[in-house]
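Of the protein chains in this complex, all but one are displayed in their positions.
Naming follows writing order (A and B), and every chain is counted from residue 1.
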Amino acid sequence: MGKYVIRRVLIAIPMLLLVTIIIFIFANLMPGDAAMAMFAGGEGMVTEEAIYLMKESMGLTDSIFVRYFRWLNQLLHGDLGTSMVTYEPVMKMIGLRLGPTLLLMGVSLIFSIIIGVALGILSAIKQYSIGDYVLTVLSFVGRSVPIFFVGMFFIYVFALQKPLFPTGGMHRLGDTSFTDLMHHLFLPALSLSVLRIAEFLRYSRASMLEVLHSDFMITARSKGIKERKIIKDHALRNALIPIITLIGINIPVLFSGAIMIEQVFQWPGLGTLFNTAVSQRDYSLLMGLSFFSSLIVLLSNLLTDIAYAVVDPRIRYE
Amino acid sequence: MAPILQVNRLAVAFKMRSGTTHAVNGIDYTLHRGETLGVVGESGCGKTVSTLAILKLISMPPGEITDGRAIYDGKVDLLSLPIKKLRPYRGREIAVIFQDPMTAFNQVMTIGDQMIEGHMEHFKSSRKEALKEAERLMELTGIPSPRIRLKDYPTQFSGGMRQRALIAMALMCEPSILIADEPTTALDVTIQSQIIDLMKDIKTRLGTSIIWVSHDLGVVAGISDTVQVMYAGTIVEKARVDDLYYKPLHPYTHGLLSSLPSSDDDKTKRLSSIGGYPPILTQKLSGCPFAPRCGSASERCFATVPPLITHDKNHSVACFYA
Partner (left out) sequence: MIKEATSIKKPEVFVSESFFRKALTRFFRHKLAVVGLVVLTFIALMSIFYPMLSDKTKAFAIDYTVINKSPHGNHILGTDALGRDVLMRLMLGGRVSLSVGFVAAICSMIIGVTLGGIAGFFGGKIDMVIMRLTDTIMCFPFLVICMVLVSILGPGLGNTILAIAALKWTNAARITRAETLRLREMQFAEADKVLGINKYKTLFFHIIPNAISPIIVNTTFTMADTIMTEASLSFLGLGVSLPTPTWGNMLRDASDLVILKTMPWLWVTPGIMIALTVLSINFIGDGLRDSLDPRMNI
């Protein structure tokens, strides 16, 4: 097992390197740079010479390779750059906002898995029943509704029409209690989950159906074991294994969804930070955030691979 | 003494969107205690369905047992029982050895866990007791270091070992009848003969009655006492093994036997085969199913289904001209 993990980690490292290259290329394609940003607003009053000197002092006149390695070196030291707008270190800005986003994504993910998988498996066991059809159609609908619309809808119904929940934000001013946090978390997490529940439902249903028609199910039945026990010991174990990959795939998708939901609910997380960076053309912040998000993706891929190996003996012994 | 299994008028159909397939068309067969009954026929002739249907192990829907009785030990008609009442018989009185040990086993459960399930269910035994029995049977079926192997997963076994484990698993609850559904088809030839020897050994030692389903005439000849030949969901001939192989009566059986390559064949001639294709079973039989391919078919053969008539020495054949 250890060898498997090490192999996976070793594959991830060159990927990360390639990611940095792409980000760097993007960064250099952006109109304007840090030196220009320093003079923003005073273009008419600054000479070309002054700009050039500033660039030189910031190291922006060196060749692209030198600049890349310098940046890579920075990254390795945990320095993701400095915001062009607020001059704060990007790492610090991310740190402040990471918690709320992780909370939102985490709660949403757990919620989606529990509900989606449970419904999907039930749907498969009772195939062709009315409940199965209803759930299948609902999962289609769930996948087709834009996530920000879901958020707006929930605000309308649960916060505006009937003030059951707050309309946005993470805390009521001055209130740091857990209940208040949960109160604010509920609608955004629910909105973020809707699509994911539909997805988990669909996949676990398909997986379970495939398992239910497998040969080993017939073998188990030929031994005279009770059907419930067969489903618990044989079917579930096999059906749930592919779901693990699904979790891994969903983490980046959840992040994209969080960008939308945080905007709708004004949730102070990485999503709103990202939106601000884009609208303000804060390129260094954008680069730092992009790198961070790709880190999350690679990490979740790695964890999925490892989890898969733990659960599926076929991988371990190949 | 009553035969251990008596099947009458068994008929099984599969109703699908494209039509209904009559996989088994009203067959009768008997299995006596200690007997090994070979069931031969080509793919799609209904041989597997006709045996698995007894334990209602076919997919229902789309399958349906439209007629028949399966009397076990002269006492119970298994087909009249709902599945809940049939379960005590599954694995305990009648066990199945499936064709492909790779897919028949659950690949994410250890061999040991899978072997003890049935035992713990039927005998209410403890895990320890059941594992001990599993170990004993694995040794009986020739698997080395059984205690360690119990903790392994099916992927860690070789093909032959897996089949032995499958056989051991079938024997766990001391069944009176073993249904072996093409147990050697997925194996290569050297392993095949090992498994056949193992089964012969089990037959002599434990006295289990066996139904051996196969398309391989050679294998069936080696192990059966009685053989029945199936075609298009019906039994066309049934006899003691020697009688069938040396004195076949049905044209289909002739065709099968003469298509077997042998080492003293004239190597310059083509292998003989039976021309044509087996019928698609979407309509009930209106005549002899083999008539379209039979060299001696007459009008009568196309018009009426020939009944299975017993000639001397328990040799039955369904042909007007046998």
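Rule of thumb we're sticking to: contacts are C-beta pairs under 8 Å (C-beta built on N, C-alpha and C of every residue); 3 or more make two chains touch, one makes a residue touch a chain.
Remember, predicted model here, so these are calculated numbers, not experimental data.
*Asks:* Determine which one of A:A50, A:L160 or A:M182 touches the chain that has been left out.
*Replies:* Checking each option in A:A50, A:L160 or A:M182, the one touching the absent chain turns out to be A:L160.
*Asks:* For a quick check of understanding: of B:P61, B:P82 or B:G275, which residue touches the chain that isn't displayed?
*Replies:* B:G275
*Asks:* Residue by residue, what part of chain A touches the chain that was omitted?
*Replies:* The list for chain A reads 15, 18-19, 22, 26, 29-31, 140-141, 143-149, 152-153, 155-156, 160-161, 167, 252-253, 255-256, 259-260, 263-264, 274-275, 278-279, 281, 286, 289-290, 293-294, 296-298.
Definition applied: only the chains that are shown with their structure count from here on.
*Asks:* Just curious, how far off is chain B from chain A if you go by their C-alpha centres, in Å?
*Replies:* The mean C-alpha positions of chain A and chain B differ by 53 Å.
*Asks:* For the complex, which residues does chain A have touching chain B?
*Replies:* Its residues touching chain B are 213-216, 218-226, 229, 233-234, 237-238, 241, 311-314, 317-318.
*Asks:* Could you please specify the touching residues of chain B with respect to chain A in the complex?
*Replies:* Interface residues on the chain B side: 55, 57, 59, 87-92, 95-96, 98, 100, 103-109, 113, 117-118, 121-122, 153, 155-156, 169, 173.
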